[in-house]
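Just passing along the structure, written as C-alpha cells.
Only one protein chain is missing from this complex, and each of the others stays in its spot.
Moving on to subunit A:
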Amino acid sequence: MAKKLPKTDIVLAGVGWTGGIIAAELTRKGYKVVGLERGKERKTEDYLMVHDELRYQQRNEMMQDLSKETLTVRHDRSQRALPYRQHGSFLIGDGVGGSGEHWNGLTYRFFPYDFEIYTKTVERYGKDKIPADMPLQDWGITYNELVPYFEKFETMAGISGETNPHPDVPEVKYPTAPLKETPSMKMFREASKNLGYHPYTAPAATLSESYTNPDGISRGACQYCGFCERFGCEYGAKASPVVTVLPVAKETGNFEVRTHSVVRKVLHTNGKATGVLYVDTRTGEEFIQEADVVVVSAYALNNIRILLNSQLGRPYNPESGTGVIGKNYAYQMTSAASTGFFKDKEFNLYAGTGSLAGVIDDFNGDNFDHSDLNFIHGGNIALGHYGKRPISNNSVPKGTPGWGKEFKDESIYWANRSLSVGSQGSVMPNKENYIDLDPTYKDQFGDPLLRMTFNYKENERNQQKYIREITTKILEEMGADIINSPGDQGDWDTTKYQTTHNTGGVIMGADPNTSALNNYLQMWDCENVFVPGASAFPHNSGMNPTGTVGALAYRAAEGIEKYLKNGGSLV
C-alpha cells in the first residue's frame, strides 16, 4: 500500500532542464515544488575523473541503467519489436540534471517556419507538397511569441554566439561572445563563403568567457578540454541544470529534490490529476505525492511512457490516425556527413568542446526553394570541433580494411588529419512513426515498456541525398585530398549512435483533436498536468533541440503560474 505524503503545490516527474527551469521559476514566486528524480544526485565534483573515454563514452556512465527500464524498437508494424538492450542510436541520461548534464551545448532557436510549418508550406508550395502520410502541423504558437522565452533561456545559460548571417533567419543577440575559431573552422568558413553560403559560429552553452547571469550565478570560461558530449563538465563552464537553475530553486527554500525516486504513474480522477505514484528504489517503498499541478518533466520518451502507463490522454492509433499520445514521433537525419582527409595538414583535434562548430543554414528549414525538390525542410550543415578521443576516432579512407596492419597504421596516420562536415537533418512526422506500449516486455516494476516504431521515410531519405552533396562539396572546397561521401540511408540502425534528439509523442498544437497539449504545454485532457520537453515537438527541425526545449519550459512555467492563480484551461 503506497504511503500518502503531504500535498505540495507542484510535483515534477524528472529533474533535468525542463524540471529545473520550472522549479527555479515557480519556487521564486513562492510555490512549493517537489522534484522526483529516478537517478542520483549530481555535482560538479563528480567530474574530477571525467576525462575517461572508456567509462563515459564506451560504457555510458551517465546514462539510464537499461537493466531496469528500456524500450522496444522496430521499423514498422509488421515486425515484432525487440528490446533496446544496450545503448546505441540514442543515449538517455539519468540523475539530477538528466541529459542536460551530458549534452553538447549547441543551443539554436527553431525557425519561424518551424512553428507554422503546415501553413507556410501550403502557402509557398500548395497542399500537394505534403504527402498524405505526413501529419504536418503548426505548433499553436509562433516564433515571435516565443522570442522572450528563447531570450530567457539564452540569458540564463549565457549562450556564446554570433548572429546568423543568413538573410532569412531572425537576428539574435547572444549574452556572450562566440567561442574561439579553430583553423579547421576557418577553412569551413572560407570554403562556405566561396560557395556563396552564410557561415557562422554555432551558439554554444559552453561559455566563451566568464559570465554572471541575472540570477547571480557565475561560471568560468570553457577550457576546450575535449571531453564534453557524453561527459559532465568539471569546470561548470557548460550550462547544465546542476550549475544554473537548480541552485536557484534550492536557494529559495521552496524546492525539495528526492533522488532514487521513480515515478510510475500520474494519478487522476475525473479529468484531473491528484498527484503521482512513485517508488523509492533504495527502500523499495511506494509513495503517493499529491500536488495541485503535476509536471511530467522526464526525458521526451519517458514522458510518453508515464502518460501511457497512467492512461492519461488518448493513445495514438496508427490505423485510423486518431488519438494523440505517441503521435508524431520524430528523430534526426544525421547520415549526410562526409569526411575529408588532408595529407599535409595536422589539426589539434584532441582539443575542442561540445558546441564548438562552424555552421550554415542555407539548406535548412525553408531557407531554400523546394519547388523542384522531392522533400520539405532540410538540415544545418556543420563542421564540429568537439574533441576527438582515440577509441572512437578511427576514420580511414574508404577501402581501408577494418582491422589489421593497414587499418592500424592508417587510422593512426589520419587521426589528426581528418575532418567531418555533418548535418543535423530535420525529420518530418509520418503516420507510421509512433510510440505505444509494448505488449510483451516489462520494466523492473512490471510496467510495460514503450514500443518505438520508427524508420526513415522518403522525405528524409531524399533530403539526405541532397544534403550529402553539399557536405562533400564543402570538403572539396576546403582542399581535402580524399573524401568519404556517404551512401544512401538504409533502415534505421538501432545500434549505431546517431543522436539523442528524440522528439514528439506528446505534441503541442492549436487543436485538441490533433495535439495533446496547448501552447502552454498544458494537457487538453487534464488541465493540471503540464508536459514540457522535446516530446512536445510536432516535428523535428534541422538543428539541435535544446534551445527550443528550454524556451518552451519557460513558457510552461508561465502557464503553471497562471493556472495556479486562475485555474482552468489556459487557451
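Couple of notes before you dig in:
Keep this in mind: a residue touches a chain if its C-beta (ideal position, glycine included) is under 8 Å from a C-beta of that chain, and two chains touch if they have at least 3 such contacts; residues count from 1.
In this text, contacts and distances are computed from a predicted model.
As stated in its UniProt record, the chain not included in the shown complex is "Gluconate 2-dehydrogenase subunit 3 family protein", which appears among "Gluconate 2-dehydrogenase subunit 3 family protein", "(2Fe-2S)-binding protein", "Phosphocarrier protein HPr" or "Osmoprotectant transport system permease protein".
Among A:Lys7, A:Arg28, A:His51 or A:Lys465, the one in contact with the hidden chain is A:His51. Of the candidate positions A:Lys32, A:Lys152, A:His166 or A:Arg219, contact with the hidden chain is made by A:Arg219.
Check A:Phe347, A:Phe375, A:Trp524 or A:Phe537 against the missing chain and you find that the one touching it is A:Phe347. In the complete complex, the hidden chain is touched by one of A:Thr494, A:Asn519 or A:Asn540, namely A:Thr494.
For subunit A, the list of residues touching the undisplayed chain reads 43-49, 51-54, 58-60, 65-67, 70, 73, 80, 82-86, 88, 180-183, 209-210, 212, 216-226, 234-237, 242-243, 247, 346-348, 350-352, 356, 385, 389-391, 394, 402-405, 408-409, 412-413, 415-416, 440-442, 491-495.
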